[in-house]
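Excluded from the complex is one protein chain; the other protein chains are retained at their positions.
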Amino acid sequence: MRRVILAVTGTIAGLVALLSFKSHAPSLSAAATSGTGAGSSSSSSSSSVPGEFPTGSQAASLSAGETALTGQVADTVYGPVQVQLILRNTKIIKVAVLQQPTNTIHDIQIGEFAFPELISETLKAQSAKIDTVSGASYTSQGYIQSLQSALDHGR
Amino acid sequence: MTGGARPGRLRHAEPVMGTVVSFDVPAWAGPALEDAVRWLHWVDATFSPYRDDSDVSRFGRGSLTLAECAPELAEVLAACADVGARSGGYFTTTPGGRFDPSGYVKGWAIERAAAMLTAAGSAEHSVNGGGDIQCVGDHGPGQPWRVGIADPLRPGCLALVVAGRDFAVATSGVAERGPHIINPHTGRPASGLASVTVVGARLAAADAYATAAFAMGPGARDWLESLDGYEAFAITPDGATWQTTAFRAYLG
Partner (left out) sequence: MTSLTRQSVPARHAGADAYPGPRQGPRAPRSQGVPHAGPQAHGPVRPPSVPDRKDFGQVSARPVLTVIVLGAAAVIGLWWYSAPAVRGLGGWLTGAGEILGLLAGYGVVVLVALMARLPPLERGIGTDQLARWHAMGGRYVVSVIVAHGLLIVWGYAVQAHTTVVSESATLLTQYPDVLMATVAGFLLLGVGIVSMRAVRRRLRYDTWYYLHLYTYLAIALAFSHQFAVGQSFINNLAARFWWSAMYLTVAVLVLWYRVAVPLRAFARHGYTVIGVKSEGPGVISVYIGGKHLDELAAEPGQFFRWRFLTRALWWSSHPYSLSAAPGTDVLRITVKDIGDHSRALSRLRPGTRVIAEGPYGAFTAGPPGRGVLLLAGGVGITPLRAMFSTLPGPVTLIYRASREQDIVFRDELDAIAAARGATVYYLVGSRAEIGGDPLSPKMLRSLVPGLEQQEAYVCGPSGMISAAVRALRAAGVPRRQIHFESFEF
């Protein structure tokens, strides 16, 4: 019996210690968008995950007439999130999640109430129907991470 | 860095002049595109204040007289003087003391590049030089060019979309390099606005007006209102926006 008590209390104490250390840790800093800008995110898992929001690189799956717009990485409480809009002839047909904290359905479940907000805000800005972007001047490096880059590369 | 675009179109991104210039031209215009790209590189070599051997640098040092420089420099200086006068000195070729006409040169070079493409027979194209854009014609049958304006306070997001045909859009603002536009009257970085966008027929002027307006700060509103043929939209650091009266026409 004493061993049982020891095992139970030891396990609980260990869990509490581990988790409380992790709750003070900074969340993952927003990773810079990948070098290809409009392209795939390197952290996607290759397993196909069911659900409303397809994950992973969309480069391979775009058909003719489709373009993609990639937003910058947003640091959410669950980790970095990056969303890409797929357009066909300037109409949004799909939202692709390029970066999620991990590619499990669980995180997509969470995303199911986080992403619609993100999407409606994006729609409000009508970024779906632009041909080019005007903004403060960017360097070549800054270009890579920009929406303009996404438009130029038509991915 | 050439990517796919609409059918029959060609998109190209060219690193030059310290930024990336994006082209959207007809598919057949490849050779003209190359000419335009060559022009931009020539402008870079001639006008870049960051190259010791450029005409601008040598002229600025005094090693060259104006007559010894490329004739385009004289043209640029004349235009700069004009805008400077119009803007009460807020547009200047000597920001922070050194000779640097870049506030005009970039827009002017892009505008010229677009003109070259027009001369080569293109009726629909756009050239975006690091955020300052000259659009020619329509974007597809009966469709205006739709230009998103980047939100300076939320990177990756757009604040607004403007639409038009045969027009230019130039934006000055706090960018990734941090405040780099100097208020000539205080000698310190301009900080009154987060960004200001000027829309009108030609990019050289729009670019210069946007640069001057940004240096002016909040006082730019009245000045921009007074300009003929050019309208503006601005975002303040706290996220509020204002626009000139006729700007509405461009809202997409």
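Letters A and B mark the chains in the order given here, with residues in each chain numbered from 1 onward.
Just so we're on the same page, a contact is a pair of C-beta atoms (placed from the backbone, for glycine too) under 8 Å apart; a residue touches a chain by one contact, two chains touch by 3 or more.
Just so it is clear, the model here is predicted, and its values are computed rather than measured.
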item: Visible contact partners (per top-of-document touch definition) of the missing chain; value: A
item: Subunit A residues that touch the omitted chain in the full complex; value: 3, 7, 11, 14-15, 18-20, 22-28, 43, 45, 47, 50, 77-79, 101-106, 109-110, 112-113
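By our rule, only the chains that are shown with their structure count from here on.
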item: Subunit A-facing residues of subunit B, complex; value: 1, 3-5, 7, 11-13, 15, 18-20, 22, 24, 106, 126, 128, 130-133, 135, 139, 145-152, 155-162, 169-177, 195, 197, 252
item: Touch list for subunit A against partner subunit B, complex; value: 64-65, 71-72, 121-122, 125-127, 129-140, 142-143, 146-149, 151-155
